[in-house]
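For reference, the structure is listed below as structure tokens.
Excluded from the complex is one protein chain; the other protein chains are retained at their positions.
Chains: A, B and C, in written order; residue numbering restarts at 1 for each.
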Amino acid sequence: MNFVVDIVVTLKPSVLDPQGTTVKEAFHSMGYSKVDDVRMGKYMEVTISAGSKEEAQGKADEMCRKVLVNPVIETYSFDIKEQEKQEVN
Amino acid sequence: MNFVVDIVVTLKPSVLDPQGTTVKEAFHSMGYSKVDDVRMGKYMEVTISAGSKEEAQGKADEMCRKVLVNPVIETYSFDIKEQEKQEVN
Amino acid sequence: MLRFGVVVFPGSNCDHDCYYAIKHFVSDKVEFIWHKSDKINELDCIVLPGGFSYGDYLRTGAIARFSPVIEQVKRFARQGKLVIGICNGFQILLESGLLPGAMLRNRSLRFVCKYVSLKAVNTSIPFTCEISKNDILKIPVAHGEGNYYIDPQGFEELKKNNQIVFRYCDAQGNIDDASNPNGSVYNIAGICSKEGNVLGMMPHPERCCDARLGSLDGLAVFQSILKSLTLSH
Partner (left out) sequence: MMEDKKITKELVYEHGITDGEYEKILSILGREPSFTELGVFSVMWSEHCSYKNSKYWLKKFPTTGPSIMVKAGDENAGIIDIGDGLAVSFKIESHNHPSAVEPFQGAATGIGGIIRDIFTMGARPIALMDSLRFGKLSKPNVKRLLDGVVGGISHYGNCIGLPTVGGEIYFDETYEGNPLVNVFCLGILKHEDIALGCARGIGNSVYYVGAATGRDGIHGATFASEELTDEDRRPSVQVGDPFMEKLLLEACLELLQTDAVVGIQDMGAAGLTCSTCETASRGNAGIEIHLDKIPQREKKMSPYEILLSESQERMLVIVKKGREKEVENIFKKWDLHAVNVGKVTDGNMMRVFFHGDMVVEIPAKSLADDAPVYRREYVEPEYFNRLKNMDLSGVKIPADLSDCLKILLSDPTIADKSWVYEQYDYMVRTNTVVLPGKADASVIRLKKTDKLLALKTDCNGRYCYLDPYQGAMAAVAESARNVVCCGAKPLAVTDCLNFGNPMKKEIFWQFKNCVEGIIKACNKFETPVTGGNVSFYNETSNGAIDPTPVIGMVGLIDKEEYVTTSGYKNIGDTIVLLGPLDSSIGGSEYLSLIHNIKGGALPEFDIDLEKRVQDCCLFLIKSGIIQSAHDISEGGLAVSLSESCILGSGEKQFLGASIEISLLDERIDGILFGERQSRIIISIKPQDLESVIAQADTFGIPCTVLGKVVPDLLEIRYDGETIIREPVSGLSSVWNRELASSMA
């Protein structure tokens, strides 16, 4: 079976996010004053094959911990689906 | 009301994604042969205030198009919630 | 003669600079170590040079730490031998756990290449024994992710063990925010392992070993290595 894993990696809340701050300021300077906060992260869409959803889950978690995420500064979450994700827009 | 907008910006499918490709190859060389594809993108969590969900939606869409995304190479999708997103892990 | 090895990842680009500086100004015996090597020759010091190891698109050094050569480097370090990581080399040392902490993007979000001043705050390790305490060195930085981060606990550990080696300062030696080129915690430019045999630093000492390039301050690091190795031989 094929699974699409949508992974979001963000900086831990305790770590300063200069990129988020810059984007927030960009919004403000363009007149979007109602933007209260911006946090930036990485998004990864990984397609894997596995025998079951549980197996895919385990694999994805391992891949995050071993490669995709640096636990000193980052935290992650993911979502697994069996079919392709639908794009808005 | 406060809304949390989770935005994902990815490269259009036809555009080369060197980040994704290198990560995929890294997985393969580490023995994760079942990884079929990796696409990398940006994730942003933007907190905005708006009168209604519809207003927030419209604003978020405009912000994506005007600031966050270059439609020549990128595409985006987002999700709006009224309260804070829960982090897995 | 003391033997140096310079690790070459496909995206290393200061490998030749390190090789050149060592060969001409430090020790004749220097060789390249290919990243796929799972065996290394007898060496006294390994240099992890600057560059973009495997493109570094995920995180700097994130993929390099899985290369065969890094296993060798870890073994080498465990034996108490000297390992110096410069710039990307420092990032790899962090990712592979040989040094504590992590690198974030520069707070300006921009790459920065310029001469900076460094204060040598630990001069009791093999990499700095020829430098006097609180000496100010002018050595260039060139990086996009040199914003060193460590959590408060880890930071206390670093201080307690005297692991902070270089800090960014101004020309007069004042350590302040204005002299911090990337936003690193406590103006940290370089740290060492508890045992003192592994050094990671963002500035590039190999770029100032040659009088023709404007500063000789980088040579002090290599001369320290030479001195300490000679003494221990």
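Assume a contact is a pair of C-beta atoms (placed from the backbone, for glycine too) under 8 Å apart; a residue touches a chain by one contact, two chains touch by 3 or more.
Keep in mind that what you see is a predicted model, and the values were worked out from it rather than measured.
Trainee: Just to confirm, in the complete assembly, which displayed chains does the hidden chain contact?
Mentor: B, C
Trainee: For the chain left off this view, which of C:K119, C:R167 or C:R207 is in contact with it?
Mentor: Of all options in C:K119, C:R167 or C:R207, contact with the hidden chain holds for C:R207.
Trainee: Among the options C:G5, C:G61, C:G89 or C:G144, which residue touches the chain absent from this view?
Mentor: Spelled out, the listed residue whose C-beta touches the missing chain is C:G144.
Trainee: When the complex is taken as a whole, what residues of subunit C touch the one chain not shown?
Mentor: With respect to the unshown chain, the touching residues of subunit C are 10-14, 16-17, 20-21, 50-52, 54-57, 110-114, 140, 142, 144, 171, 204, 206-207, 210, 212-214.
Trainee: What residue numbers in subunit B mark contact with the hidden partner chain?
Mentor: With respect to the unshown chain, the touching residues of subunit B are 11-18, 21-22, 25, 70, 72-73.
In the analysis below, only the chains that are shown with their structure count from here on.
Trainee: A-C versus B-C: which has more C-beta pairs touching?
Mentor: Between the chain pairs B-C and A-C, A-C carries more contacts.
Trainee: Can you check how far apart subunit A and subunit B are, centre to centre, with Cα atoms defining each centre and the answer in Å?
Mentor: Spacing between the chain centres: roughly 8 Å.
Trainee: Between subunit B and subunit C, what's the gap in Å when you average each chain's C-alpha atoms?
Mentor: Centre-to-centre distance between subunit B and subunit C: 35 Å.
Trainee: List the centre-to-centre spacing of subunit A and subunit C in whole Å, with centres computed as mean CA coordinates.
Mentor: The mean C-alpha positions of subunit A and subunit C differ by 31 Å.
Trainee: Quick check on subunit B: which residues sit in contact with 2+ other chains?
Mentor: Residues 23, 26, 30, 40 of subunit B each touch two or more of the other chains.
Trainee: Would you please write down the residue numbers of subunit C that are in contact with two or more other chains?
Mentor: Expected reply: 58, 63, 66.
Trainee: For subunit B, which residues count as touching subunit C in their complex?
Mentor: Within the complex, subunit B touches subunit C at residues 18-19, 22-23, 26, 29-30, 40.
Trainee: Can you check the complex and tell me which residues of subunit C touch subunit B?
Mentor: Contact set of subunit C toward subunit B: 54-55, 57-58, 63, 66.
Trainee: Which residues, counting only subunit A, touch subunit B once they are in their complex?
Mentor: 2, 6, 8-10, 20, 23, 26-27, 30, 32, 34-50, 59, 63, 66-68, 75-78, 87-89
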